[in-house]
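Encoded as C-alpha cells, here's the structure I'll be asking about.
Of the protein chains in this complex, one is absent; all others appear in place.
So, subunit A:
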Amino acid sequence: MQLALDTRTAAVGGPLRRLSSLLYRKPNLYLSLLLVPPLLWFGAIYLGSLLALLWQGFYTFDDFTMAVTPELTLANLGALFQPANYDIILRTLGMAVAVSLAAGLLAFPIAYYMARYTRGKTKAFFYIAVMLPMWASYIVKAYAWTLLLAKGGVAQWFVDHLGLAPLLQLVLGIPGIGGSTLSTSHLGRFLVFVYIWLPFMILPIQASLERLPPNLLQASADLGARPAQTFRQVILPLSIPGIAAGSIFTFSLTLGDFIVPQLVGPPGYFIGSMVYAQQGAIGNLPMAAAFTLVPIVLIAIYLSIVKRLGAFDAL
C-alpha cells in the first residue's frame, strides 16, 4: 500500500515527468507521436506528390496552344505505344537489364570477398573504397567519363598500346552496341552506367552474404558438396535477396537516369531524358507524367518475376 502511494506521488512530479509517465502508461500514444510526423511526411510528400504527378498523365495537352487542361484522357498513355516512344522504352529497358546483369557479375566476387575474407581495417578500407566514388558529384563523374572514353582519351590510349585497336573497331562496328567512338557508343554508355551504379549492387549483396552463417557452408561440404555445388545450392540462393535488392537499385536508377544518356553514347532519348525534355523544353507535363509511369510499371513487373522465382523465400 505504501509502495503504491509512493509511485503515485512520483508520477505527479514536474510536468515533464508527468508527460513521460503518461507516455509510459500509454505506449500506443507514444508510438503514434513517434510515427505520425514521418508517416505524414512520407504519405503527403512522397506518395501524395507521386500520385498527383501520375494523375497529370491523364490531363490533356493541347499541341497548338501548349496549354494543359484538366480534361481526363488516355491519349498520353496510348502515345507511349507509338513506335518512337516505344523505342525509347525498349532502349532504356534493354540498358537497365544489361547494366543490372553486369553490375551483379562484377559486384558478387567483391561482395563475397568483403563479407567472408575481410576483418576490421581491411573491411573498413573496402567499405570506403566502394563508397568513395559516391561522394564525388555524379555529374562531374559522368563528364569525366566522356573525356576518358573520347577519341584520344585515356581509354583509347590503353587500347592502342595494348594493340587492341582493331578489336575495338570491330566491337564499335557491331550495330546496337557500337558507335563512332567509345564515348558516343552504346558500349560507352553501358560502361559509365555500370561504373556509377556498381556500389548500389555491392553493398546489398555484401550485407546478404554477411548474414550467411559460415557453418551452412561447412555443413554443405560435410554432406559431400564440392565448392561449386555449395555455391549453386547454398550461397547463391541465400544471397538472392541481396542480389534482388541491388538489382532493383541498378534497374530503377538506370530507368530513371537522364544525364548519362545525354553525355555519353549515341543520340536518342532514354525514359529519363524524355521526361526531362517533355516537361522542360516542351512543357508537356501530361506526357512526362505518362513516361514516369513506365519505370514504375516495369519495376513492379520485375519484382513480381523475382518474387515468383522464390527470391524472397529465405527472408
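As a working rule, a residue touches a chain if its C-beta (ideal position, glycine included) is under 8 Å from a C-beta of that chain, and two chains touch if they have at least 3 such contacts; residues count from 1.
One rule holds for everything that comes next: contacts and distances are computed from a predicted model.
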Complex member absent from the view - protein name from UniProt, among "Putative spermidine/putrescine transport system ATP-binding protein", "Cytochrome d ubiquinol oxidase subunit II", "Energy-coupling factor transporter transmembrane protein EcfT" or "Amino acid dehydrogenase": "Putative spermidine/putrescine transport system ATP-binding protein"
Touching the absent chain when the full complex is considered, from A:23, A:150, A:177 or A:221: A:221
Interface with the unshown chain - residue positions in subunit A: 213, 215-216, 218-226, 229, 233-234, 237-238, 313-314
